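Submitted below is the structure of interest, expressed as structure tokens.
Complex shown without one protein chain; remaining protein chains in place.
Presenting subunit A:
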């Protein structure tokens, strides 16, 4: 799949209204830096299970519960590290053929 549509990105945490919202802001910053068109939504782990995103981002304690939800899963511990997230996303997007 190429990038012919905006990517659906989920940021996840336990409740879906605090940490994942912070991570959403960081993810939007990282995706913008990558020049990738994306729609980012924050949610809790249970709600995430009912969705079909392209990308899931969260802490290990949550992404490990969603192993097969998306073609790309990124596990990070620092939700404010946009540069680190950008690097991780670039690597995975390139492997998917979503970035050159």
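Here, a contact is a pair of C-beta atoms (placed from the backbone, for glycine too) under 8 Å apart; a residue touches a chain by one contact, two chains touch by 3 or more; residues count from 1.
We adopt the following convention: contacts and distances are computed from a predicted model.
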{"item": "Protein name, per the UniProt record, of whichever chain is missing from view (\"NADH-quinone oxidoreductase subunit N\", \"Signal transduction histidine kinase\", \"Sulfate ABC transporter permease subunit CysW\" or \"Ascorbate-specific PTS system EIIA component\")", "value": "\"Ascorbate-specific PTS system EIIA component\""}
{"item": "Chain not shown, touching residues in subunit A", "value": "13-15, 17-19, 21-23, 25-26, 29, 59-62, 77-82"}
